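Shown here: the complex without one of its protein chains, the others still in place.
Take a look at chain A:
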């Protein structure tokens, strides 16, 4: 009996010890897991001195833009070239180059060489005479005599490369800049070519109003097209993002303690970037001089050998 009791108590004792140890180790494991996130401590004085600033994570609207280059071209049908239907002699030219004409206005008077009758050349559209190749007394047959351009509205043809084309959609808004950043205009993508040219370029088209006459066909422009717009739940400043040992992190503040919180990022636009996972709205994070915190965490490895 005694032997059994002592054996039993031994077994019980062993079991108790094992369970105690395991809970201990579990607890320890939990603790160590919680401690697994790298962190550092900084005093308020140090923060002020090093200009480390914080902000609260908020929801926000992000717009993703792509920059494309393009050329201003006249709208289809806004540039017409007129020539004589018959072999004729020019009797009168009533317009000068650069003159504004209305639709139906007479441009020139010609005499049919064969029949001898006179006929007029009328401007089919309102616009500006941009080219006058006709002079009185000339014999013309098929040459282009006048070009009339209506540049009240123009098209901007943007060169979209394969990566761009995937992101573009009809209806997206864009801001256009001329080369010298003097003027800006807004427009909407109205057409994306289904074909690619030999150089893997698809044309995307934006229509622009051009009352001022600033957007001359032939002009090179650059366009920032807003390809995506999202209401993000959490956005942070781009300056807050750092990489720590292959992970993207944001430094979250808890009193004077700063924890390197791994985050997953979404789209970024300008100074802001969306955080899809890892950060809650309202958390205080470091946005100014966040590099200093990364430096502080890794500084154990800072060395200099020769």
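Quick notes on this structure:
Please note the rule applied: contacts are C-beta pairs under 8 Å (C-beta built on N, C-alpha and C of every residue); 3 or more make two chains touch, one makes a residue touch a chain; residues count from 1.
In the analysis below, contacts and distances are computed from a predicted model.
The complex appears with one chain absent; UniProt names that chain "Co/Zn/Cd efflux system membrane protein" among the candidates "ABC transporter ATP-binding protein", "Co/Zn/Cd efflux system membrane protein", "Fe-S cluster assembly protein SufB" or "PadR family transcriptional regulator PadR". Of the candidate positions A:159, A:188 or A:229, contact with the hidden chain is made by A:159.
Summary of contacts with the chain left out: across A:42, A:167 or A:228, the touching residue is A:42. The chain that is not drawn here is touched, among residues A:91, A:122, A:201 or A:265, by A:201.
Remark: the residues of chain A touching the chain excluded from display are 40, 42-43, 45-46, 49-50, 52, 67, 69, 159, 161-163, 179, 197-201, 219-220, 222, 243, 246, 268, 291-296, 298-306.
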